[in-house]
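Here the complex is missing one protein chain, while the rest keep their positions.
Chain lettering (A, B and C) follows the sequence in which the chains are written, and residue indices restart at 1 in each chain.
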Amino acid sequence: MKLYEYQGKELFKRAGIPVPQGILAKDEDGARAAVAQMGLPVVAKAQVLAGKRGKAGLIRFCHSQDEAVECVTQWIGRRHGGETITSVLLEKPLDIQKEMYLSVTIDPAAGMPVLVACGEGGMEIEEIASQKPEAIVRQPVNIFRGLRPYQIRDTVSEMGLSGEQARSVSQVMASLYGLFRSLDAELVEINPLVLERDGKLVAGDAKVRIDDNSLFRQKEFKRGPEQFEDELEYEAAENGLSYVKLDGNIGVLCTGAGLTMTTLDLIHMNGGRAANFMEFGGATYTRSATALRIALKNPQVKVLLIVTFGLVARADVIAEGLVKAIQELKPELPIVAAVRGTNEERARELIRSIGIPTYDDTEEAVRRAVELAKE
Amino acid sequence: MKLYEYQGKELFKRAGIPVPQGILAKDEDGARAAVAQMGLPVVAKAQVLAGKRGKAGLIRFCHSQDEAVECVTQWIGRRHGGETITSVLLEKPLDIQKEMYLSVTIDPAAGMPVLVACGEGGMEIEEIASQKPEAIVRQPVNIFRGLRPYQIRDTVSEMGLSGEQARSVSQVMASLYGLFRSLDAELVEINPLVLERDGKLVAGDAKVRIDDNSLFRQKEFKRGPEQFEDELEYEAAENGLSYVKLDGNIGVLCTGAGLTMTTLDLIHMNGGRAANFMEFGGATYTRSATALRIALKNPQVKVLLIVTFGLVARADVIAEGLVKAIQELKPELPIVAAVRGTNEERARELIRSIGIPTYDDTEEAVRRAVELAKE
Amino acid sequence: MGIFVFKDTRVLVQGITGSEGTFWTEWMLKAGTRIEAGVTPGKAGERVHGVPVYGSVKKAVKEKGCEASVLFVPPAFCKDAVFEALDAGIRKLVLLADGVPIQDMLEMKAFASEVGAMIVGPNTSGVATLGEAMLGFVPFWLGHVYRPGSVGIMTRSGSLTNEIASHIVKAGLGQTTVVGLGGDPVPGTRFVDVMRLFQADPKTEAVVLVGEPGGTMEEEAAELIAKGEFTKPMVAFLAGRTAPPEKKMGHAGAIISGGKGTIQGKTEALESVGVKVAMKPSEVGSMVKALLG
Partner (left out) sequence: MGIFVFKDTRVLVQGITGSEGTFWTEWMLKAGTRIEAGVTPGKAGERVHGVPVYGSVKKAVKEKGCEASVLFVPPAFCKDAVFEALDAGIRKLVLLADGVPIQDMLEMKAFASEVGAMIVGPNTSGVATLGEAMLGFVPFWLGHVYRPGSVGIMTRSGSLTNEIASHIVKAGLGQTTVVGLGGDPVPGTRFVDVMRLFQADPKTEAVVLVGEPGGTMEEEAAELIAKGEFTKPMVAFLAGRTAPPEKKMGHAGAIISGGKGTIQGKTEALESVGVKVAMKPSEVGSMVKALLG
């Protein structure tokens, strides 16, 4: 799960990484109080999990209290990238001498944590990465030995830093790696890491992403609906299902991410448009029933396409769950199914028994669903 | 450096390892206050670094306040194994159901930390080790991966524990290993680890030994004179010298532990008796001078024997330091020297210039020193 | 033959007394797997479908000489179980759990690479060498999906693999070994690792790669072919051509992946080294058949 900038900065502060003075405002009163406390000018930054906030005009330099209040009152409630803005961070502006980039993330190919740094940093780090790749320093880390002083020294020196700057960036690196490990993070990123004119180093932004699989032990963090682009996605996730809303009209229920994506590809190749991505494990009755219920909540859905090829779950068990759910929910739309795997004969019988056509072949089922969606 | 039992137990407590209720008493008032607070009976335990305290009668079960006061007042100031007792730990007695043994130390041959455990424990652990070695469980630990849950599980199971006992011993093991690492310890030992009749687990004793080489970063601990059997040993250690007082009359000054021990062996083979073990690096003037001064502080010394075979230090540099020190201290006893190594000719000249005979051969010098000591 | 697990491989089942472990042990035995022992702490002495249960991996290895382990262990305990197996000398592991913390996986990979072990998974359906042995839950009993043959399959998907496998059988062919790498971002074993094994297996005449968007495993596979280290005919099927672009891990993700990861890029990389890329699952069978002449 992603954390908001203000949450990330709170964690940075705890870890000894300097952050700008800032106050989170949730309404007009909060904005006025913040400005009263910090003085002017302030920078208003909408708290959103999606990127491109700057380009969307959600970061603004405010010279007056009214301007700050305006940002807070106008932004809160607005939608950005599928989420609703609920808070604005008001911060003292930084006196920027230089911007750098620093992150710790995972290199999936190496299977190792990696420290990524750049002495130039700022908004266009991806551009630097593609146009001036030698400016980006990557330091892979052995997870048992941790990020060692010599690695920090090498990185800082490759960033072109020396003296006091090198020392303070080194400290931030060590703290950032410590955070990465202790938070079970997939990413901790400071972009930009700002060197102020008076020589102080400050984290200008904070991007922290916690590994969802570690939430059972990272008890500080709770995944809420704001982590999802859509209420249905959240509801699905809460039920252990993976759901993404798309803009078509064929509701899709599949087992396995690969088969789901393939089904979506086949719909597309046949000229249809899927209404969702939905992967359900299918191990239990409840799951397939819940998956069905969520898929049907999307009013765009004209046809329902069920494609499974049982692995852990037996086809007949999945079929029983689906049949039960269909009998209960009584959806008033055509359903097409290709349910294969262990005991697929009985599965087929069960599904046919409630009047739903079944196919042996995924591609045939998809073609039929696309036809029905066009009717 | 070794820690006192009460210090070790303080560290245990901090790490979540249960210890008996106890109060440290340094005088009669302290003893009375402790008993008043804890009630009776109490166990009085003299705080000493050396072992065999039980056999020396320095642990006593006290049924009355007067008995406790008696222990404290009579023990404090007494000598035990070269140290003066300065405090007594008064503890609530334990209701012992079973005694076990637990420690984390270093296996020098493997170069790894090792968890050592025994389900039988108690005072006679070394006896168990030699007579019933299969009762001792050794669990080597990879220092990067740490002591893992499966290793704890295996150890506890080999100790013959299960259920609640297994669970609580497991917790103590994990904490003890954590202490070992965080303290830069050479040893953390609980002997006995007491299982009380009500099922509670308590550390009956605490032996902690911190690696002297780590004291620069283990700032909580300071080596004091109580760590040494003799004031001179302490003074020597404070000056970076290794000194052990012995009971002979030949004062010895050597470079290197191996050459020093060999010199002592040769003295013994020739029928003499050394007054001390003294190893001085000899890299600087001051060191050889300090070494000389400390060696002469022992009134038993009748002859001084200097044996060096320069390595880092040049023989002439060592000689210069010695000559200076001898001229300054003007010792009124015979001195014999075998100073070899780089620039040994000049070294020999220097030493002879103040009337001290020098030898090329260690064994010859030793023979001469023994002769002189017998005169 | 085939790769990774054979009929004479002495197999350990970690977590054998759990409901999943017990259920699948029966199926694995039916597949011919030589399961010598199971491990569940505190359950030493029990038996599951005749397989003796030990309290620790060390004891199971000592008494039964197990070489490979398949783990039916909940995600939170996988790291400990894998460490225990590696420490006891097991060098082939199949980690089935879905939901393993990614940093735990990094530690497992580091330990495995120190000792030269191979971890397949996590979040996988496992490995099956048809007619010899199965570790996990590959439905080898579906005769129209899996049967012994000459095609190796390596895959990032579960159900989709069944779909693809069924088309291989439909084409009159069968499989040597099916290796599910699992759906997690840091799999213990990558396409290239499996390709090196398939290359060395005389019975595997062609390999089918089943890929997905994200990561760089397909690109690495292409590089291995470009370097001449893998020379057998290969057909790839890549799911997710129309999937919305992956949610990235900040800028760092983009920097690390170097812009790799799209299906388009993967297709180009694979085709540039002669791999045939199928557009539909149903094409895979006939494409392999054509390559095998």
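The rule is short, and it goes like this: a contact is a pair of C-beta atoms (placed from the backbone, for glycine too) under 8 Å apart; a residue touches a chain by one contact, two chains touch by 3 or more.
In this text, all values refer to a predicted model and were calculated from it rather than measured experimentally.
Asks: Can you pull out the displayed chains that the omitted chain is in contact with?
Replies: When the entire complex is considered, the left-out chain reaches A, B.
Asks: For the chain not shown, which residue from B:G119, B:G251, B:G321 or B:G341 touches it across the whole complex?
Replies: B:G341
Asks: Which residue numbers on subunit A touch the omitted chain?
Replies: Counting over the whole complex, subunit A touches the hidden chain at residues 145, 148-151, 153-154, 157, 162.
Asks: Of the residues in subunit B, which ones touch the absent chain?
Replies: Contacting residues on subunit B, toward the hidden partner: 101, 103-109, 111-114, 116, 125-126, 129-130, 136, 138, 142-144, 181, 184, 186-187, 189, 191, 207, 209, 211, 213-214, 216-217, 244, 246, 254-259, 261-262, 264-266, 268-269, 277, 308-312, 340-342, 361-363.
Here is the rule we go by: only the chains that are shown with their structure count from here on.
Asks: Which chains are joined by the largest number of contacting C-beta pairs?
Replies: A-C
Asks: If you average the Cα atoms of subunit A and of subunit C to get two centres, how far apart are those centres in Å?
Replies: Taking the average C-alpha coordinate of subunit A and of subunit C, the gap between them is 27 Å.
Asks: Where in subunit C do residues touch at least two different other chains?
Replies: Residues 107, 111 of subunit C touch two or more partner chains.
Asks: For subunit B, give me the residues that contact two or more of the other chains.
Replies: Within subunit B, the residues that touch at least two other chains are 145.
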